[in-house]
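Left out: one protein chain. Kept in place: all the others.
So that you can tell them apart, the chains are marked A, B and C in the order they are listed, and the count of residues begins at 1 in each.
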Amino acid sequence: MQTLNQALFIFFAVLAVASAILMVTRRNIVHGAVFLITTLLSTAGIFLLLEAEFLFIVQVILYVGGIMVLFVFVIMLVNLDVSMRQVQFNRQWFVAGALALVLAAQFLFAIWAGRGALRLPAMADEISPKNTEAVADALFSHYMLPFEIASILLLVAMIGAVVMAKRRVG
Amino acid sequence: MIPVDYYLFLSLALFTIGVIGVLTRRNVIIMLMSIELILNAVNINLMVFSRMWGTVDGQVFAIFIITDAAAEAAVGLGIILAFFHNRETVLADEMDIMKW
Amino acid sequence: MRCSWVNVDPAMPSQYIPILIYALLAAAFPAVTLIVFKFIRPDMKPNGAKLEPYECGVPPEGNARGRYSVRFYMVAILFVIFDVETIFLFPWAIKYGQLGVYGLVTMLVFLGILLIGYVWLYRKGALDWV
Partner (left out) sequence: MGHLIPPSIMPYVLPVLYAVVIVAVLPLLAGYIVLMERKVMADMQARLGPMRVGPHGLLQPIADAVKLLLKEDIIPDKADRLMFWFAPLVSVTMALLAYSALAIGPAFQIADLNIGLLFILAVSSLGIYGIVLGGWASNSHYSLLGALRSAAQLVSYETAAGLGLISVLLLAGSLSMKDIVQAQSDQGVWFGFSVPFGFFIYLVGSIAETNRAPCDLPEAESELVAGYMTEYSGFRWSLYFLAEYANMIIVAGIATTLFLGGWLRPGARYHEHIPGTGIEWLDALPALLTLGVALYSLKLAPQQPVKIQKIVMGLVAVLCLGIAGILAGALFAPAGVMQGIHGAFWFMAKVFAYIYAFLWIRFTFPRYRFDQLMRLGWRFLIPLALVNVIGVGVAIVLRQQFAWGPIVSLIPTTLATLGVAMLLAKDDAPVSEAQTADGE
């Protein structure tokens, strides 16, 4: 069981990172979107390893089945063949990449300094509700206000996006 | 057992790739996709700490982040479509109408 | 908010292991059949007009990867918004028995805010082709 768990973690992690790299470097944007989907799906697998069952399904339904569908639609809407032939990276790419790596090095140092200090608890003592119900409990008690505000966020997004896109129709 | 560090390293890798994507690519759609990658890396962190403390707060936050990502993608892509309609391009460095 | 749902050693929840195996099977079945029959079936190299996209018999015109109506985008965006909303409804629904009136009011506020947007879209005509 333990080795299976580790094997799965390594599989998902390698898949996620590899397809993330491919996503950023591919010239063909549809392929890029497919690689991002792969990354998101392997992240969902990681969530499952962390026993976040509900978030696993939210990730698949919302991120992969919803948001990425939006991306794919837009990619099909804009003409792709022109942008395929253009230069893919901007002029400052070297500086930008270097800066990003510096940032990464800082984080790496921070995590490295604290390595081993953080451990996952092996077992909990009390018998617990199921994950989905635990999330629902938290969502509808402690996080009720953010939950209502989320609906305002969605309302604003809906109106904003429709106004933005509608201009082309009208 | 997989230590927490491993998850953090994974998250860091995804985050860095996302940052590099946002900073270096010219195509705005790919920049938006890289932002999704960054948000995703954050979600991994939330999830592993949620698991570590044995609470679900991190998971609830992750749901809100995904909601936020949906809103961001919707509006961002709406802007891209509107811009594409006007200028026939999706390249970030050609979006220079406001340059003086 | 300390409610530990964790009661086993950190591992993939064990009921997902059969699903993992099943997923491998389900992916392997079409792929293997596709590859195996590639060798079995009489192989003729198709050429000429067969390899062109079908456009009712006349030579294909232009590139198919052109641009299409932005209305498809409107459908997708509305889908994403309502999808998020549905996802919030699922945990609400399974907890509803315990939440009672409080749950009803919470959800009425949530849905009410979104309903404003829906009515706006309806009046604006954004749902028309859509």
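What we mean here is this: contacts are C-beta pairs under 8 Å (C-beta built on N, C-alpha and C of every residue); 3 or more make two chains touch, one makes a residue touch a chain.
All of these numbers come straight from a predicted model, not from anything done at the bench.
Interchain touches from the omitted chain, evaluated on the whole complex, reach A, C.
The chain not displayed touches subunit C at residues 14-19, 21-23, 25-27, 29-31, 33-34, 37-38, 40-42, 44, 46, 50-56, 60, 63-65, 67-69, 72, 75-76, 78-79, 82-83, 86, 89-90, 93-97, 100-101, 103-104, 107-108, 111, 115, 118, 122, 127-130. Think of the hidden chain as still there; on subunit A it touches residues 1, 28, 30-31, 34, 37, 53-54, 57, 60-61, 64-65, 69, 72-73, 76, 130-132.
Please note the rule applied: only the chains that are shown with their structure count from here on.
The geometric centre of subunit B is 20 Å away from that of subunit C, both derived from CA atoms.
One finds 7 Å separating the Cα centroids of subunit A and subunit B. In this assembly, the C-alpha centroid of subunit A lies 16 Å from the C-alpha centroid of subunit C. Shown for subunit C are the residues that touch two or more other chains, namely 1, 3-6, 9-10, 70, 73, 77, 80-81, 83-84, 87-88. Residues of subunit B in contact with at least two other chains: 1-2, 51, 54-57, 63, 66-67, 70, 73-74, 77-78, 81, 85.
Those residues of subunit A lying in contact with subunit C across their complex are 1-2, 4-5, 8, 48-51, 53-54, 58, 61-62, 65-67, 69-70, 73-74, 76-81, 120-124, 126-140, 142, 144, 147-148, 150-152, 154-155, 157-159, 161-162, 165-166, 168-169. Remark: subunit C residues 1, 3-14, 16-17, 63, 65-68, 70-74, 76-81, 83-85, 87-88, 90-92, 94-95, 99, 102-103, 106, 109-111, 113-114, 116-117, 120-121, 124, 126 touch subunit A in the complex. Note for the complex: subunit B touches subunit A at residues 1-10, 12-21, 23-27, 29-30, 32-34, 36-37, 40, 43-44, 47-48, 50-52, 54-57, 59-60, 62-64, 66-75, 77-82, 84-85, 89-93.
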